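My questions will all concern the structure given below.
For this view, one protein chain was removed and the others were kept in their places.
Letters A and B name the chains as they come in the text, with residue numbers starting at 1 for each one.
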Amino acid sequence: MKNNRLIKILVLIVILVAAALYPIVVQRGYYQHLAVMGCIYTLLASSLNLIVGYTGQLSLGHAAFYGVGAYTSALLTLRLGWPVWAGMLGAMVMAGVFGVLLGTPTLRLKGSYLVIATLGFGEIVRLVLLNWMSLTRGPMGLTGITRLAPWAVTKAHYFWVYFPIAVIVVVLLNQLVNSRTGRALKAIREDQVAAEVMGINLAFYKVLAFTVGAVIAGLAGSLYVHYVTFVSPDSFPVAESIQILVMVIVGGMGTIAGPIIGAFGIVFLLETMRALAEYRMVIYGITLFVVIVLMPDGFMGAVRRVSSILLQRGVRHAPAGD
Amino acid sequence: MQNFIQQVMNGLVLGSVYALIALGLTMIYGVLGLINWAHGEFYMVGAFVGYILAVRMGLPYFVALVGAMLIMAVFGIVVERVVFLPLRGRPNMNVIIGTLGLSVFLLDGANLTMGPDPVRFPSIYTDQFIRVLGISFTVQRLLVVIVTLVLIAVLRLFIRNHKLGKAMRACSQDLQAASLMGIEINHVAMITAAIAASLAAAAGTLIGPIFLVNPQMSIAAVGKAFAVTILGGLGNVEGAVVAGFTLGLAESLTVAYISSYLKEIVAFAILITTLVFKPEGIFGKHSVEKV
Partner (left out) sequence: MRLLETKQLTIRFGGLTAVDHVDLVVNKGEIVGLIGPNGSGKTTIFNMVTGIYTPTEGEILFGGQPIHGAKPHVITERGISRTFQNIRLFQSLSVMENVLIGCHCRMKQNFFDDLLATKKFLHEESQARRTAIELLDVFGLLDLQHETARNLPYGLQRKLEIVRALASKPELLLLDEPAAGMNPQESLALMALIRQVRDRGVTVLLVEHDMKVVMGICERIAVLNYGRKIAEGTAAEIQSNEEVIQAYLGRQAKTGA
């Protein structure tokens, strides 16, 4: 038990140190860019995982929170001259408000109905961003957005800021899912009726999950926008929500490591597949199908299964959330 | 007044397409219990098949229409065997990712083979005009509505009277009971997918000559199809037809009397409102979940 924890901490330290050194070892700007995007997608996938993996509420509207965060931060810094850190806070608050706006009316919905409602919500947000010309300049998007900081020049600089942020958020999420709040969310995922009868306020915790998820996605949006310094509604289509969901599920939902592996894995996988040129997305589509048929609980589920075979030569049921 | 009639005609054309697409989506949900996230691509692929038959191979339009429906029926059966079958009975999540994989595959497959740019799909009926009630419209538009109504009528007869149609209804009520009654679930599943895909092909081939055909047309279609399916009640065939025409009319009247910016939002507004206030659809009855 004690030993186990020590090993875990050691592994964690090794990963952190290796990550910090990554931009020094890997000098190519493009690979540094992928690492920065990996951090942003880690925030997106981990926060969606709180909604989907822990609370069991299927959502295809996550890109909306990402987009709201991105636009809020861009507009606050660009139009009102707020400093970047204040823009980030504003993005988180505004995305949180949208979390409440999505979470509250959809409380009664389950399964496929909820997925479709969240999809519709995401599309409405995107269409408003697209058509509210006076605020967002519509399809032309907003350009010249403030960089993270005057000293943030290279991609490595961004990585050294975004990586710790991702680590902190993941650590907080890890703490949260192992607390009273986290258990309430898991209880809702497992059985809503039983959860309610055990004294859990369904409405409160469902909306809480959407709100916390949205706040983190809003932060991701802000980080994104001060990195690429440009934003348009094209960055937040349904396909983006789908991409984030794929990361969660393929990595392994309802686990802390799963969405991180999914985020970095898919960012780098799509990059590696560039060699396939125009066949890339076609093969990606087939890959998704094959992966989900062969590993229904994602990468983490497969790891758990293999390790339990190795450890005790007998497969136990891996917990699957739905 | 003239403008109003014109807009109603537009609405009926749009509504026909929405109804045909949504019918397939709702039937697959009803019988197979899964949501086909690649259904927009069925419609798009169907439109391209119709385009190839009519334009590239020069077949008469009606031959191309029937041909596209037949080819897509076979396509539907293949998809059922290869994609839907492994996903049957799996958790919602897996079904979503699995059929999204198919959607990405078909969308980018079309990009690859047909190119991303829109192509024109002329038919002889786009040049012939009809004048009624002081407005004029192309024969193609009339054709869309009439063919759709005929297809819906045939489908209805099939579901009501044919042995397989009845089996489909039994499956959509209770899959397990149906299989206990000796219904061959696999046959029903394949037939359902075949019908769904050929209805989508009809939609694509009918509307192709009015709009342009391109791979991206699937993306807009799928959102509309979901709105229609939910409004009509998931799994409800009659509901899908009524809801399809409702959305078509709502959209064209919004364009005419409110703003064309809002056209795309209408579908999603209807979608969300229905889900929030009456998730069982306009025709569904509310029931207390048994504990």
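Points worth noting:
Just so we're on the same page, a residue touches a chain if its C-beta (ideal position, glycine included) is under 8 Å from a C-beta of that chain, and two chains touch if they have at least 3 such contacts.
What you see is a predicted model; the values in this text were computed from it and never measured.
Of the chains displayed, those contacted by the omitted chain across the entire assembly are A, B. Interface note for the absent chain: among A:His33, A:Arg108, A:Arg147 or A:Arg183, the touching residue is A:Arg183.
If you put the hidden chain back, the residue from A:Val93, A:Val153 or A:Met198 that touches it is A:Met198. Residues of chain B that touch the chain left out of the display are 287-288, 291.
With the whole complex as reference, residues 172, 175-176, 179-184, 186-187, 190-191, 193-202, 208, 316-317, 319-321 of chain A touch the missing chain.
Rule of thumb we're sticking to: only the chains that are shown with their structure count from here on.
Each chain gets one centre point, the mean of its Cα atoms, and the points for chain A and chain B are 32 Å apart. By the touch criterion stated above, chain B contacts chain A in their complex at residues 29, 35, 83, 86-87, 90-94, 96-98, 100-109, 111-112, 219, 223, 226-227, 230, 234, 261, 264-265, 268-269, 271-272, 275-276, 279, 291.
Taken together, the chain A residues at the contact with chain B in this complex read 52, 58, 60, 105-106, 108-109, 111-113, 115-117, 119-121, 123-124, 127-128, 131, 193, 237-238, 242, 245-246, 249-250, 253, 278-282, 284-290, 292-293, 296, 320, 322.
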